[in-house]
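Mind looking over this structure? Questions follow.
Every protein chain except one is present and positioned as in the full complex.
Labels A and B are assigned to the chains in the order they are written; within every chain, residues are numbered from 1.
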Amino acid sequence: MIELVGVSRWYGNVVAVNEVSFSVGAGVTGLLGPNGAGKSTILHMVAGLLAPSTGTVTVGGQASFGNPPVYRQIGLVPEREAVYAFLTGREFVRAVARLHGLTDVDTATTSAIEAVDMLAAADRAIGGYSKGMRQRIKIAAALVHDPAALVLDEPFNGMDPRQRLHMMTMLRRMAAEGRTILFSSHILEEVERLAERVLVIVAGRLAASGDFRQIRRLMTDRPHTFTVRSSDDRALAAALVADPAVSGVSLDDGLVSVRASDYGAFSRLVAVAARDAGVRLYELLPTDESLESVFSYLVRR
Amino acid sequence: MQPETPAQATPQATPAASQIYDLGYRGYDGPRLGRVYATWSLFVASLRAAFGLGRPARAKIAPWGLTAVAIVPAAVSLAISASVGPDFSPFSYDDFLWQMQAIFSLFVAAQAPELVGGDQRHRVLALYFSHALERVDYAIAKLAAMVAALFIVMGVPMLVLWIGRILGSTDLAAAVGDELGALPQVIGAPLLHAVGVGAVALAIAAFTPRRAYATGAIIAVFIVGQGIAEAVARGTNGPLRDFGPLVNPFVWLDGARDWLLGRTVADSPVASSDLSLPTYGLITVVVVAVAIGLTLWRYRRIAA
Partner (left out) sequence: MNAMLTVAGITLRQLLSRRRTLLLLALGAVPVLLALAYRLSGDANDDADALSWTMGMLEYLGMVTVMPLIALIFGTGAIGGELEDGTAVHLLTKPVPRWQVGIAKFIVASVCAAALAAIPIGIAGLLGANEASAAIGYAVGAAIGATIYVAIFMALSMITSRSFVIGLGYVLIWEGLLAGLFPGIASLSVRQYAISFAQTVTDSLSSVANGLEPRVAIGAAIIGAGVVTVAALGIALRLLSRLEIAGETG
């Protein structure tokens, strides 16, 4: 349904998206990555609001940018809160329905508002809505024309757990109906819970894709780096390198840097090895636990 | 306060005992610079902000652009003086500020909200008032900065005009002597106008944190006021002609200038009105006092 081939996007010297290719079909796909990774840029390209600098972005086979008819197939729920505050929820969804040129505006409006459970508040001005209500009315507007693809940019921002649960249930139901749902988040738990498939974006590059559990396993099965401060660095290094769990040691200024391929085995090993060598441990730090370092490892593979 | 022994390197937290750890913070007992210095610092910082210094380039466009636009006609006048002679220049000392009032109005409409709107918008006034700076000092520093900024924008072109007249004449020594007599005009008129325009504009801007409203209100007073002044300048008599133009601050400022420094401007409503010059002086004093008073009152009352 949604396909990116060799897509890059730069602003002057800054590359926001770097040679990303993927295709997304029916079901829920999550775009995961830290802030500034390029998720919004990708989603805005999919939604036809940005043109790729190189590569092609197609939705249902048609180019997304500069092609107004493609919007019949996409519903976008943007991250920014802004909606017309002076319209009521119903008026806003109706206006969107008319802009889509729907023949039966009223039925479509009502069913969209029902789908997001906003019937009760539909005739109040949007200016008085809470953040969660505004999000839901934006989703109603994105659904009113029954699009095949729904694109949501950080949809769970600022939602409380109950609202989030409700929204996730709704999205799963829509995916079961055969729609393509693509959403972005920087919170692992959200993506884990909702997405069937995950695309990991780091620094503009596609770092991993596929089933979330498998990616998680890949992430923990990588070589880890630790730094150790001890009473006798050389003796400790000699003791550690003898063990198969350790893939390398190096002695730096007052520190031992250890690379271990088996996280669990190493953590059991280090205390025992130190005690047997008569070395006192002062400090043990894993050095590459940040999300960025994890992902950059994935990228380099 | 006597120095205490530094605490243990790593505080040991035992489950039973609670402890407050000495992390090495110290109070300050030394000499402090006091209220006057704080006020002066705020004045300098605000003056810099009025010209966009210490801000990204975007903030510099409006003030520097407008200052340049104010100087260009003076420079043109200088060039004409130099080539053809001082009597052919399109501006004299007296009418320069009157002719260019739109530029100064734009400057103050763009920059007054910069000076006082930001602190209200971002709610940092509490930070200012919790130190040596009193509310009164804050208001005075801001007023002084606005006046100083305007004095620069108005005074530099006048200075250029003055230099032009000196350089343009054939007998340099005599010219310097002549023009020295004009110095009160060259310095006094911009100072007077800076005080009047600055006080009024800052008072308006101080009442709203939203930049659009502040700019709009200042524009209403100055620009629409200028339109009204022009409209009633001809063909009217009586109270309409005398009092109508007073909406525009530049009118009563021009009258005050005329009263203090002599030399009427033919174009200005002051020339055609029946009001005596001291009346304009009085109006100026009253309005400026009211504007300053309103500003002080605003900052005394504002919730911080």
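To be clear about the criterion, a contact is a pair of C-beta atoms (placed from the backbone, for glycine too) under 8 Å apart; a residue touches a chain by one contact, two chains touch by 3 or more.
Please read all numbers here as calculations on a predicted model, not as lab measurements.
The chain not displayed here makes contact, within the full complex, with A, B. Check A:V7, A:L50, A:A208 or A:A260 against the missing chain and you find that the one touching it is A:L50. Only one of A:V5, A:A63 or A:A95 touches the absent chain when the whole complex is considered: A:A95.
Set against the missing chain, the residues B:A38, B:L106 or B:V270 yield one that touches it, B:L106.
Within the entire complex, the positions of chain A that touch the omitted partner chain are 16, 33-41, 43-44, 47-51, 66, 68-72, 74, 76, 78-84, 86-87, 95-96, 98-101, 141, 153-154. What chain B contributes to its contact with the hidden chain is residues 62, 65-66, 69, 73, 76, 90, 99-100, 102-103, 105-106, 109-110, 212, 215-216, 219-220, 223-224, 226-228, 230-232, 234-241, 244.
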